[in-house]
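Missing here is one protein chain; the remaining ones are kept as they sit in the complex.
Note that the chains take the letters A, B and C in the order they are written out, and that residue 1 is the start of every chain.
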Amino acid sequence: MQRIHVITTGGTIEKIYSEQRGSVENLDSKIEIYLGRLRLPDAQIDTTRLMNKDSLEMTDADRALVLDAVRQRLDAPIVITHGTDTMVDTGLYLKRASGDLKFPIVLTGAMTPLGFEASDGLQNLTESIFAARILAPGIYVVIHNQAFPVDAVRKDKDLARFVAKEPGR
Amino acid sequence: MQRIHVITTGGTIEKIYSEQRGSVENLDSKIEIYLGRLRLPDAQIDTTRLMNKDSLEMTDADRALVLDAVRQRLDAPIVITHGTDTMVDTGLYLKRASGDLKFPIVLTGAMTPLGFEASDGLQNLTESIFAARILAPGIYVVIHNQAFPVDAVRKDKDLARFVAKEPGR
Amino acid sequence: MQRIHVITTGGTIEKIYSEQRGSVENLDSKIEIYLGRLRLPDAQIDTTRLMNKDSLEMTDADRALVLDAVRQRLDAPIVITHGTDTMVDTGLYLKRASGDLKFPIVLTGAMTPLGFEASDGLQNLTESIFAARILAPGIYVVIHNQAFPVDAVRKDKDLARFVAKEPGR
Partner (left out) sequence: MQRIHVITTGGTIEKIYSEQRGSVENLDSKIEIYLGRLRLPDAQIDTTRLMNKDSLEMTDADRALVLDAVRQRLDAPIVITHGTDTMVDTGLYLKRASGDLKFPIVLTGAMTPLGFEASDGLQNLTESIFAARILAPGIYVVIHNQAFPVDAVRKDKDLARFVAKEPGR
């Protein structure tokens, strides 16, 4: 049985449509509902709802909370669900602070919320839980069939995807 | 074979999630995709995409266009998809102007866009296409398992549903 | 609040895929799960799981049970979910035995089980619950956007739909 930590921080992947306001908002966590639709017979998923924020609103204090949560879970692979706009920033922050790793840390999210037509959320969650078992220790963005080292990736907002960038730039 | 006219005007029922802007918008019609998922072996559905607007932005000129479209299609039942906020206003406007009817005119819409989790859109579309074959001539709001005469209904925004009101009030 | 009785008898509409046997079978009721996805704010649905059989295996004793269940619920509209192969037989049996009705009795089912891709099950359930509120007293088959009096309909197995037949033939 492989233990995997899932830490949820919000972002588009778990936004919900508000019928009263006609907008999509981070109102309640739904990662666990969708994790429950995956068959994970040899995995023990421990999910922590850390916060539920649009990643453009994440502060340094929020990132310190993420780092703290990560440090307490270095005994197994970690998947962090996160808004795509600052996912790379959080990943680089964790990379600077987290020291040597024995397991991978995978950041993922979605361009369209889980459960909306044409959502990429369940695909990305599926890939990330799988990647957490397979990848070498390190910090990654896993999304849309790709695993990027966190210092070699950037979001392309117009294309609504992530693309490789030169490491260290 | 029963002919049924469908006139689309926009509203939440066909809003789409914009990945670039993170909001739901009336960008493109999708009623026909969802109509294509229904089995309608004895119906001929003629769909007209009249406009694609949030119903709070509909003007008198827009309602005149709806009336004009209706007047040209009085030879068969009509289903009008419409934003819920001013659906009753449009229905009352049609009632004042449309004279004697030989077939029902059904207004419908949705609280959550078609294709989003927990959407009521396909339910309301299914009920409305069915109601258009069954109801007596007149103008109705059909939604959430109910058929209301248009002068006896109002939207309850907090409950995200329609409720009966005293006719004529 | 409109009370509606739902009586489930099995049939394709609630067949389940057995992973062990690779076949679809009447193993457990699932109508209520799908009813729970409809918005029925002004309806009180009372569901009775009467049996769960392929309708080709229904016996005279089973039909007597259906009739008995119907007779106990004549105080409100009734929807009966049923296999399509003998749905009309059961409907005609009820018609011969049930006497004067104050509310409609609607038989429905599906060509493809609820929850399978391209299933017509939720459409038929949506239409039937709606029809039960609207139709005049009598016994009907409601399916695929149509409401047929039970003595004027037959299943066309090759077309996988129901078609009108001359009443009384």
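Some notes on this structure:
The rule is simple: a residue touches a chain if its C-beta (ideal position, glycine included) is under 8 Å from a C-beta of that chain, and two chains touch if they have at least 3 such contacts.
Please read these numbers as outputs of a predicted model, since none were measured by experiment.
Taking every chain of the complex into account, the absent chain touches A, C.
Per the touch definition above, the residue from A:D42, A:D60 or A:D158 contacting the chain not shown is A:D42. Residues of subunit A in contact with the chain left out of this view: 37-43, 111, 118, 120, 122-123, 126-127, 129-131, 133-135, 144-147, 159, 161. Interface residues of subunit C with the unshown chain, by the touch rule above, are 12, 17, 19-20, 22-24, 54, 111-118, 157-158, 160.
To be clear about the criterion, only the chains that are shown with their structure count from here on.
Viewed as a network of touching protein chains, the structure reduces to a simple linear path. For the touching copies subunit A and subunit B, the fraction of interface residue numbers used by both exceeds half; the interface is of the same-residue type. Using the mean of the Cα atoms as each chain's centre, the chain most removed from subunit B is A.
More C-beta pairs touch across the B-C interface than across any other pair of chains. Subunit B and subunit C have Cα centroids lying 28 Å from one another.
As a whole-number value, the distance joining the C-alpha centres of subunit A and subunit C reads 45 Å.
Taking the mean of the C-alpha atoms as each chain's centre, subunit A and subunit B sit 39 Å apart. Across the assembly, subunit A contributes no residue in contact with two or more other chains.
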